[in-house]
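Questions regarding the structure given below will be posed in turn.
What you see is the complex with one protein chain gone and the rest in place.
Chain nomenclature is as follows: A, B and C, assigned in order of appearance, with residue numbering initiated at 1 for each chain independently.
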Amino acid sequence: MNTPDPLPGAYQGIGRVTANRPVSSGLIRMDLVLARPLDFSPGQFAMLNLAGPSGMVFSRPFSILAADGQDVSFLYRVVGRGTAAFADLGPGAPVSFLGPLGRPFPARTPGQRAVLLAGGVGLPPLHDWLARHGRPGDLACFGAREGHDVPWNLLDERWTVCVEDPDGLDGHPAVTGLVTAPVAGPELPRGRDRILLLSCGPRLLLRAAADLAAAQDWECWLSLEEHMGCGYGVCKGCVVQVRVPGIPGSGPGSRNATCCQEGPVFRAEDLIWT
Amino acid sequence: MNTPDPLPGAYQGIGRVTANRPVSSGLIRMDLVLARPLDFSPGQFAMLNLAGPSGMVFSRPFSILAADGQDVSFLYRVVGRGTAAFADLGPGAPVSFLGPLGRPFPARTPGQRAVLLAGGVGLPPLHDWLARHGRPGDLACFGAREGHDVPWNLLDERWTVCVEDPDGLDGHPAVTGLVTAPVAGPELPRGRDRILLLSCGPRLLLRAAADLAAAQDWECWLSLEEHMGCGYGVCKGCVVQVRVPGIPGSGPGSRNATCCQEGPVFRAEDLIWT
Amino acid sequence: MLHPAWWTIDPCARFQLGPRIFPGRIWTASGCFAYGLTGHDMTSDDVASPYSGLGAVVTKTVTPLPRSGNPMPRLVETPHGALNSIGLENVGFEAFLAEVLPELEERGVPTVVSLAATNPGEFGAMAARLQECAGPLGCWHGVELNLSCPNVAEGGHDFGKDPRTVAQCVAAARSHLPDRALLAKLTPNVADIAGLARAAAEAGADAVSAVNTFVGLEVDLATGKPILPRRFGGYSGPALLPLALAKVDEIVSRTGVPVVGAGGIATAEDALKFFALGAVAVQVGTAQMRDPFTAARIARDLGKQG
Partner (left out) sequence: MLHPAWWTIDPCARFQLGPRIFPGRIWTASGCFAYGLTGHDMTSDDVASPYSGLGAVVTKTVTPLPRSGNPMPRLVETPHGALNSIGLENVGFEAFLAEVLPELEERGVPTVVSLAATNPGEFGAMAARLQECAGPLGCWHGVELNLSCPNVAEGGHDFGKDPRTVAQCVAAARSHLPDRALLAKLTPNVADIAGLARAAAEAGADAVSAVNTFVGLEVDLATGKPILPRRFGGYSGPALLPLALAKVDEIVSRTGVPVVGAGGIATAEDALKFFALGAVAVQVGTAQMRDPFTAARIARDLGKQG
């Protein structure tokens, strides 16, 4: 089933931090316990904020790394005000949670091998996808700048780790090169019924993944990052341009799609890169 | 010397919290270590704020409880946003400090006995005054609502504790009644050369102290609380009305005095209560 | 504490505004809650639904033709508020009539329809068509004329700054809306907002909504250029509260025109401040984006049951 599931119900509530610790030099894992069990699909995200009046004006979107009953986990990097504030939270701290939101990555159709390309904080959705849907023969690649940036404990042997700089590997196995390197060889078959390429990470990676998929005629879905106001489709602050079928007689057109509600996962061919 | 000392230089810098713990049910003692030694006189205060952009728009005034080298202590009660934020600070947290500020309580003139009336968080300046200038025969009274509100560890045997409600004394000695109760009897002499009354605390206490002093013709100085913007005399947001000698031929007049710079300690007779 | 002594209103009780009875006084603001929730079901631990206790959802402003809005980025957080330059992206008036309004009716969402246009004639035509198509709907309580959106190039900006234009737009819509509440949403970017309110009321508005966003700008330090492609955006959120309160007070105390207050409301306390100044209802905007239950929680906290 390649058509995205209908949006499930989202839950708003206060989670409590149970752990909030670095898992690599740049990545922090935050575990929350919610007041009720959470069901989600890989690629969905939550809007997080400090609870109460000290919170940011907008909540911050984070992909869900895993959920088990009332426990839900995230993986994040400190890049600004919000993530810096999250990094300061200790056990018991309240966090405002709204999720799951957005459309997930699709499952595979029979006969497809999966190729997962995750860059840095793009790991969570693909990590969960592999955990749920992974099969022998799938190729899951995680890319980081160097060894210390890799959350080794999260990555089992199914993951191929790619580092641009082989420093800091401390004996861990890794390919030197971009996360797309293991895919570049001629081993993978052409055709959208053969390969399902899923990617999440920096924009350059997404572009490269889209180009690869186009060249090889693979099915390809990408998770986009846009700055978000609401995360649930009401503000129209997060739109991306997608293609729409042309009206007969005129060429194909484009329209705005909300990254938070129609995405964040889009079919690569639908996207108009700007 | 009853004339206030000239204002000393104030120091602005970042202090680090060394301790921040309750000393009674309503009072918290915060100790900071500054980057340099601090010299102050009892009754002076400091403007405190969270360091960095998360701070409040205005810093908060707090009387200095004690200072020893680079260590400086405060005693406070959580009443609003700022004090709540202070109460959350753990050891090592940075605090923006500006002080000492304002004019202190005077020392006594020879022959005067001191009567100190401290209510609640009004304790710090008088606590330090007694530590520096106290003599046998002085009467130092601390008032609280009930026993649990009293910071027993701060109060040695020279302090008479007064509680409105004798609950929660847990065997500690205390007078039941307002903090003015021990002064009400006829034991104390009349005359401003005999008694120096100093008071700091709620407005009602200050009024009562001023009335007592007027009735007994005692010398009386009071520490006022006004909301402050700057704490160092520039914004004119903290003014109180004081009497000025009349121009010959017309009656006495009044003028604005900044509580932060001309006060917070004022001669009771100079104040115009509004 | 949430019910100070001076506060006697139940904002979750029905109240009359112009010819219409509204189910309550806590509303969501236009553009911050779309056409209500679409596509999402929402639950929370403490409030049954984002609509619980709400008096109205003011829909995202619709214009005669569909609009795709301004180029991205069009929404920027600042430390104390938000700047938006969405540019009135909307499905267009006909699609709104055909698809959105019936759905709101079906879901039982009390609705105020926000309209924008570039001249009084268009406002009149939209009002007439609304009345014609949606006349029988029970959940449609009123119309809010967005006379103040600072993000539309074609006239939108200065449009609502002139009391005469305000009056003309209101009059044009009023004549077609005999039995719905008619509100004029005012821009705060003027010296005399009370004058606008007076003009709106004299032309037949039942109330004014105040305020829309203030003109703001944010600079990208890396480039030294404004972050928003159109330089300016509308400033909203917590930073606005004292400014919005001042504008509401100006209108109430100088004109007595009923005011629906908006600007920076995120808590029951914030809302109370508007009611204290005499606002008849309030709208929750930016804070609703952060948490879709904000308005419902305010209604719960201030309601008699709260």
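Here is the rule we use: a residue touches a chain if its C-beta (ideal position, glycine included) is under 8 Å from a C-beta of that chain, and two chains touch if they have at least 3 such contacts.
In this text the structure is predicted, and so the values were computed from the model without any measurement.
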Chains on display which the left-out chain touches in the complete complex: B, C
Residue, one of C:R25, C:R74, C:H141 or C:K161, that touches the chain absent here: C:K161
Residues from chain C at the interface with the omitted partner, ascending: 4, 6-7, 78-81, 83, 161, 189-191, 214-219, 221-226, 231-232, 235, 238-243, 245-246, 249-250, 253, 269, 272-273, 276-277
For chain B, the residues touching the chain missing from this view: 7-14, 35-36, 47, 49, 53, 55-59, 81, 96, 98, 101, 226-227, 229-230, 232-239, 255-256, 261, 274
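Simple rule for what comes next: only the chains that are shown with their structure count from here on.
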Reference chain A; chain at largest CA-centroid distance: B
Centre-most chain, if every chain is reduced to its averaged C-alpha atoms: C
Distance from chain C to chain B - Cα centre to Cα centre, in angstrom: 49
Geometric centre distance via CA averages, chain B-chain A, whole Å: 57
Cα-centroid distance, chain A relative to chain C, in whole angstrom: 35
Multi-partner residues of chain C (at least 2 other chains): 79
Sites on chain A at which at least two other chains make contact: none
